[in-house]
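Take this structure, written in structure tokens, and hold onto it; I'll ask about it next.
Just one protein chain is left out here, and the rest sit where they should.
Read from first to last, the chains carry the letters A and B; within each, the first residue is number 1.
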Amino acid sequence: MSEFHQAFWTIAVAAVCSVPCALLGCFLLLKRMSMLGDAIGHGVLPGIAVAFLLTGQITSVYILLGAMVFGLITAALAETLAATGVVTEDSSLGVVFTTLFALGVLLLSGLLRNVDLDINCVFMGLLVLVPNNTIDVLGFEIPQAFPTMLLALALTLVFLAVFWKELKIVAFDPALAQSMGFSPRLVNYLLIAIIAGTTVSAFEAVGLILVLAVLIVPAATAHLLTDRLGPMLAWAAFFAVSGSVLGYLLHNVGRYSLDVSGLIAVMLGVQFAVVLLLAPRHGLIAKWWRHLQLSVRIAQEDILARLYRAEESGERTYALPLSEHGVSPWLVWFAHRQLVRLGLLTGGPDGLPTLTESGRRLAQYVVRSHRLWESYAGAVLEIPPDHVHSAAALVEHYIGPELQDEIAQSLDQPPTDPHGKSIPPR
Amino acid sequence: MNSLQTPTAIAESATKHATKVPILDVHDVTVAYQRKPVLWHVDLTLTEPTLLGIIGPNGAGKSTLIKAILGLVPLVSGSVHMFGQPVSQERRRVGYVPQRESVDWDFPVSVLDVVLMGTYGHLGWFRRPGAAEKAWARQCLDMVGLGELESRQIGQLSGGQQQRTFLARALAQQADIYLMDEPFAGVDAATERAIFALLVKLREQGKTVLVVHHDLRTVASYFDRVALLNVRLVAAGPTRQAFTEDNLRKTYGGRLAVLDTLSQAVEAQERTR
Partner (left out) sequence: MDFLPYNTRVVLLGVTLLGACAGVIGCFAVLRRRALVGDALSHSTLPGVAAAFLLAGGKHFSLMLLGAFVSGLLAIGALALLRRWTRIKEDAGIAIVLSTFFGAGVVLASVIQQSQESGQSGWDAFIFGKSAGIVWDDVQLIAILVAVTLVIVALCYKEFLLITFDPEFAKVQGWPARQLDFALMLLLLVAVVVGLPAVGVLLMAAMLIIPAAAARLWTQRLAAMLFLSAGIGVLAGVVGTFLSDRASVPLGPSIIFVAAFLFAFSLLLAPRRGLIARWIARRRDREALLAHGGELPP
């Protein structure tokens, strides 16, 4: 097989293995059962060992069956144990899957004594062997693993299509599912069975341990970008594929050939970190940016309101008015600059900041909110006048026009606030 | 171990304090719970030892108020002072009875173990509770009527017994202010009366007790003062003055639309943080 073909098929196999896992993992993530994915990934090992013992092959239908059986056993045992009431849920999971895993290692190490198969391969995946075992399909050389993987992917898609409605409801509202007449438990077990099956196909690519990576990380990354199930599945599949591609492309470093499955897991994690930073709504940078914008807006409004009050009382401010909340001088300076740029403030004849027409209107709006709130707090909430000001200073920035009208109406359009200052008109 | 002063001496010193510095000063406190404002402008001052009932509908912010006073949730604005100091500096003088749901009752500790936790504050780092602490803990258990159950694992208690264990723990703290969050949930009427007798005795000893209470029928007979809460303080004062039909209507008559809209507006913006 040419080098290009090798690369292509390795990536193809990795992608086809990881996509079904990523899709199913979305449900695990939403149901807060992420570690169940880890448990199943570990718990299937005895099944694989037994099947291997019986058939002598590392990929076969019996391996798949053995895995599914033990996947179900893992989940069932953990649930039964937790149901006794004397072991907590997470401990039950921990006890069951570590024991099964140890059993699996014992069986395999016993078996593999006579077999030339590095035990690490079972855990780290067999991607490196993929290009070597090929079969002939329509004149093309295709890795033996590929058709099986494709079948697994197809089955997963069929499963999702058939049970879409049920899965969606069970993921978001199990109580509703019960009242609608289908058993969340049955759907759960079906889900687990399918996960156990796809786990084994993923084991081909990324090894047993890294199955968790493919199950959860693309799903978590997708969850940062959307709240809806459909798009989340699409994104998860995308990240699974891109992770596989990146992992493979980067695996030749200098004279080392890095383990592809490990690299895929790392790339999935890197993708997650990048999206965490950059996601438009939930990303950290976006959050920080919005917070900054909010702080600037608040500082701007504070400056305008301060100047308005100064105008009212006829004093001239000789220094850049600082916000009452003790914000950083840089922020104040920046807010001031923006105000000038927006035409809300000017330098004034004697170099002191003055409100422009539009600036005054905005200031008026803010001060109106402030004093309306003080009146409201005084009248409806019955808060003493000397306590009202600090909260009003906070709240004034969040009162939109409708809310302002609502408050004014409920107070019958008061002319003055509790301190006697007149409330500016709209 | 501090020995208790005589009740008269404590009451005297408490009265002395009362004229100087308020026991509890909640000043214009606004609290946001997970970024959404849930309590607005709560203002409460207590100048003498009292039994205060905090009442209001579900979701009114009663537990939040307790937690805000204790510093367990951050304040958006305002301040809380006890005896003139910020709460963080007066921790020795504060006792707390949380809601029953706040712990895992399957935890392998006995009733006595839990009550002993009340003495930890006085012990300081590394020291283990000794015979004196155990004797005091047993006394506290007797005060709430759980004396015979001291070796039982807490999961084997009834709901009312669990609540009383928390109460005994708070007593063991030997505090000057007690904050109790629904201490009578699940307690039968007879036990409830007995516990209230205990709280009255505390007040006589010069302590101040704030209780989140759920049963309107017993408010008038139990508490000197009430605070009616519905996202904001509707009224607070001596029971006879504040516990009126008018105020009750305002408290239980539904939420203020303006506050809800404002809460949502703040939450929408604050979600950026």
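Please note the rule applied: a contact is a pair of C-beta atoms (placed from the backbone, for glycine too) under 8 Å apart; a residue touches a chain by one contact, two chains touch by 3 or more.
Being a predicted model, the structure only gives us computed values, none of them experimental.
Contact with the chain that does not appear here is found for just one residue of A:Ala7, A:Leu65 or A:Leu103, A:Leu103. Checked against the full complex, the candidates A:Pro20, A:Gly37 or A:Gly378 give a single residue touching the omitted chain, namely A:Gly37.
In the complete complex, the hidden chain is touched by one of A:Leu190, A:Val245 or A:Leu258, namely A:Leu258.
Listed here are the chain B residues that touch the chain not shown: 70-72, 88, 91-92, 94, 96, 98, 102-104, 107-110, 113-114, 117, 120-121, 123, 125-126, 128-129, 153, 169, 173. With the whole complex as reference, residues 29, 32-35, 37-38, 81, 84, 86-88, 90-91, 93-95, 98-99, 101-103, 105-106, 109-110, 119-120, 123-124, 207, 209-210, 212-213, 215-217, 220, 223-224, 255-259, 261-266, 268-270, 272, 276, 282, 284 of chain A touch the missing chain.
As a convention for this text, only the chains that are shown with their structure count from here on.
Centroid to centroid, with C-alpha atoms defining each point, chain A and chain B lie 38 Å apart.
Listing the residues of chain A that touch chain B in their complex gives 88, 287, 290-291, 294, 376-377, 380-384, 387-388, 390-391, 394-395, 398-400, 403, 406-407, 410. Within the complex formed with chain A, the residues of chain B that make contact are 27-28, 30, 40-41, 43, 76-78, 106, 232-235, 256-258, 261-262, 265-266, 269, 272-273.
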